[in-house]
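Of the protein chains in this complex, all but one are displayed in their positions.
Order of writing sets the chain letters: A, B and C. Residues in each chain are counted from 1.
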Amino acid sequence: MFRKVLVANRGEIAVRIIRACRELGIRTVAVFSDADRQSLHVRYADEAYCLGAAPSRESYLRADKIIEIAKVCHCQAIHPGYGFLAERADFALACQDAGLNFIGPRPSAIAAMGDKAVARATVSRAGVAVVPGTEGEGALSDEDLLALAPKIGFPLLVKATAGGGGKGMRQVNSLEEMPSLLQSARREAESSFGDGNVYLEKLVDGARHIEFQILADDQGNVIHLGERECSLQRRHQKLLEESPSAFVGEDDALRQAMGAVAVRAAQAVEYINAGTIEFLVDHKKQYYFLEMNTRLQVEHPVTEWVTGVDIVKEQIHIAQGKPLHYHQRDVSLKGWAIECRINAEDPYQHFMPSIGKITHMTLPSGPGVRVDTGVYPGCEISPFYDSLISKLIVWGKTREEAILRMRQALDEYKIVGVRTNISFHQSLLHSPEFMRGQFDTHFVEEKFNLDKANDGKDYHPEIAAMIATLVTNRQAQQAAQFVQQKPRNTSHWKWLNRREWQRR
Amino acid sequence: MFRKVLVANRGEIAVRIIRACRELGIRTVAVFSDADRQSLHVRYADEAYCLGAAPSRESYLRADKIIEIAKVCHCQAIHPGYGFLAERADFALACQDAGLNFIGPRPSAIAAMGDKAVARATVSRAGVAVVPGTEGEGALSDEDLLALAPKIGFPLLVKATAGGGGKGMRQVNSLEEMPSLLQSARREAESSFGDGNVYLEKLVDGARHIEFQILADDQGNVIHLGERECSLQRRHQKLLEESPSAFVGEDDALRQAMGAVAVRAAQAVEYINAGTIEFLVDHKKQYYFLEMNTRLQVEHPVTEWVTGVDIVKEQIHIAQGKPLHYHQRDVSLKGWAIECRINAEDPYQHFMPSIGKITHMTLPSGPGVRVDTGVYPGCEISPFYDSLISKLIVWGKTREEAILRMRQALDEYKIVGVRTNISFHQSLLHSPEFMRGQFDTHFVEEKFNLDKANDGKDYHPEIAAMIATLVTNRQAQQAAQFVQQKPRNTSHWKWLNRREWQRR
Amino acid sequence: MKYVTTLQEQDYLLEIIDDEHLRVGDRVYQVDFQAIGDQQFYSLLVDGNSYEAQVFPADDGWHVILQSRLYSVCVEDERDKQLRLASQGSLNPHGEFLLRAPMPGLIVSLPVFSGVKVQKGDVLAVLESMKMQNELRSPRTGVVTRVRVNVGDNVEQKQALLSIE
Partner (left out) sequence: MKYVTTLQEQDYLLEIIDDEHLRVGDRVYQVDFQAIGDQQFYSLLVDGNSYEAQVFPADDGWHVILQSRLYSVCVEDERDKQLRLASQGSLNPHGEFLLRAPMPGLIVSLPVFSGVKVQKGDVLAVLESMKMQNELRSPRTGVVTRVRVNVGDNVEQKQALLSIE
């Protein structure tokens, strides 16, 4: 049994993991950067150690320091969360070498799935359909790619093999424009990942991004926990996720078929622990393997709620060499769960990140509402890490109930001090396309307009005018009171001084 | 269909009902006293009207004003919540007369169950075992009671027929002391309820308080939603509730037998809507009807979580004349739910209520955690209403997981500005008796000692000494800085004045 | 107190009669207006209807977020409005605009250089912060003058990046 686990992460996911450990009676060790001393994960852990300065490379990416702390504290295991070191095969290997249990897959599986071109080739050999493209392993020259492109057909995508987050990615509409786009994609990939390798993939138009949660133990059991709908994205960042997917819906045959393929893809790399197989699904319900995320996902709570499986506790359980608590036949999706990612960014200013101190926060609560958060009233949002500050997850018996509940929860959620995308989510939840469940991965960027999203309904310009006027009047009154005090303040300094003292 | 519902209550239960209505697409009307203008229920409702001054009799008990507002606003129904007007047959009748739907039972059922002696006689005639005592209807004289007492046996309880909250209740150990105790009980009942009638009940020693949630529609369907364990009380106020009960546990035959009796008791008064049958259960698993609460209970969320039934939505559904969504066979208890009532009171000062402004609040969150609350950071806790400010409910796959999760949630729950009983709950959750599930209704008052509850474990006097010293030192430093500034402040008033201005 | 409040090019004439009454145009409303917890959000009861809004100061008035919709509102008292209209002819909308970094970060792209003409909405710089690339855009048409940073620079919050004239 693990007695102590180091959580090599920060923010909401570190809090999520610490909660799971404490509920299992496992002591937790947090690590933190100078910017995070007052963060919830530091406060909630049993022990906490500083890694260094705020930038990630001086703190949360310092694999050496993290392993050193884990050893000194006599931890048995390290949970990497997501991001930072979670998908670094070398870190998983270093843990292993240090005698520490890495709560995740084997280094070989991370490496195999980390190179996107290798991953495609591997699962393709195992009989999993991938998006048509260059399936060959290894580096392809520009000549190779230009020769292969017409066979794949245009439009297509150039993607970085080490890729992620849309960097080193280019859409190519014709052979003519391909050479220059290849060059710029390679240059961006080189500067982002230190690896200029690229591959080609057919552009699947109007596709959905649907992914399957996988759990695998080291005794050969692999199951899936159904799908998550993740098509609502902006700049390749997921914004809102659901389980089940309205597109898969009642089509349980499709669900089971895709789930079986996802299991096969995981088996192709002898996968252990929790992971996610991402698919692109076109309108004809053809699905293609996109990539595998070899870690816990941000959006794991929606799956937890509809399946009843605590994925983080299951990860810890698996890492201790125990068999899964569930068989595939135990898993069914009950009701509907939706997650909104609450980011510190201003939806009215091109989603510009927002930093500052949270001066007030009212959390939504009540039946069917879950909040996973790493912030609290009084804490500072720093510019050093990503802008995800909280996840709001709701459950309903039906998709309709879940949507109505999410709207109510978003209404209740008040954060003052930084701007957030709460009103963006509210508009999205009111859009007819979302309500009908009809959207693809381009919906948010190309078809959703925040300003027009809810014209007509709930349009109250007169009320807004009243409120702004009343705020202005209130300020004018306060200023007037202040001006009236001024003569007294300057002429009776002793009186002021007394007041000043009392106020302290 | 109801289009608009008035919520005749305040605090967390008003918020709970408003949430349910909004998720059903029903508009809500809140009512509030002068003390509650900034309360959550006023902020979350679509409409809100002031009833009057802070004391309940001038606001939340003003049935006339509430019905008037409901009519003016074109409400179809009134939800009374719990407390205030919820169990007043005359209010239910007045609603009916005004053409408003009272979301609750018929006035006759409220009246029948409201007089505790009548209720005992009614269910007894229907074959439900009651705690042995005086089952006859109507007023019994002192002579009658003194004659009946020896047949019941001592010790016994004198209880007010209009009773509640322990008022007009006396324990009698012998016939000799009975006359004077009868007199004082009648006097207290008279002054508390305007009704000096009393009845006798055998004192069941070492009993548990276990209650069954009932749902009944107007088409004759009556089901129960399993039991709640409510034995943990202090001065007849419940503190912590669970579903299922560890005492009933795996004994599903007992559960179904008690449930069937509960259904029969409800049928005896042609009950409609949600209600609760309270039982006393002795250590031999003999159970006796205690009373029926003809309304939504504070502790309904634990039942909601283990059964998956949204009781408030079901109440509204029933009130519209529709059949129950559930048959008895659909109801099973899954996992374990615990509720802690978070009261604004100081467990270290004889549970003295605490009032003031909440300056900071961090809510617990994460998987399996629900908070029902009527307060938020910045709001005032006034002395006019009861001290329940929030309910913390957790769910776990097992009782053990639920307990560990509740401990973690209580640790996370931070309220500054008023004292709360959070640490009392934490101690209770660590007590061996609670962990073993072995306690009766007298446990908290007679056997649980807050100071000794968790001796040994988590005893860190040295850390407490360090923290107090560091706080003292911090204050001394701040005071020193202030004293150093003093000469400058008094001699350079212009400079101070400039500073003062800048600070505004 | 009387105000002229402008919202999406429509003027509303508001008069605050007393603490509980507000006139909009010809109609008098009963209002109960409260700041919640001394924060940037407010509760308003108008003839019994309950509204809640977040209100932030903006360049030209207020941003009001009401039921998840943003309203840009400009409030002037009557005297202000007269003064502004009288002087409008002489106002010069073409002063220098100084682009400042809205937060600390890394300059990853500077698609403009001194002397370039830009339109409103053109990208002036890309700032990487919170793991996102953020496009800083021109608020109006003009000519880029002084570019004070280079690609690869780490900049502080509010640091001047370039000017538009």
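What we mean here is this: a contact is a pair of C-beta atoms (placed from the backbone, for glycine too) under 8 Å apart; a residue touches a chain by one contact, two chains touch by 3 or more.
Small disclaimer: the values here were computed from a predicted structure and weren't measured.
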item: Where the missing chain makes contact, among the chains that are shown; value: A, B
item: Of B:V72, B:A260 or B:V471, the one touching the omitted chain in the full complex; value: B:V471
item: Residue among A:P132, A:G335 or A:G378 that touches the chain left out of view; value: A:G378
item: Selected from B:G52, B:P132, B:G335 or B:P353 as touching the chain missing from the view; value: B:P353
item: Absent chain, residues of chain B that touch it; value: 235, 237, 344-345, 348, 350-355, 359-360, 383-387, 410-411, 414, 416, 422-423, 426-427, 430, 454, 458-474, 476
item: Those residues of chain A which, in the complete complex, touch the missing chain; value: 29-30, 37-38, 42-50, 73, 376-379
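By definition in this document, only the chains that are shown with their structure count from here on.
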item: Partner chains that chain B and chain C have in common; value: A
item: Most widely separated chain from chain A, with each centre as the mean of CA atoms; value: B
item: Core chain by centroid distance, with centroids computed from Cα atoms only; value: A
item: Approximate Å spacing (C-alpha centroids) for the pair chain A, chain C; value: 31
item: Centroid distance [mean C-alpha coordinates] between chain B and chain A, Å; value: 39
item: Shared interface positions of chain B, touching two or more other chains; value: 44, 376-378
item: Set of chain C residues in contact with two or more other chains; value: 37, 39
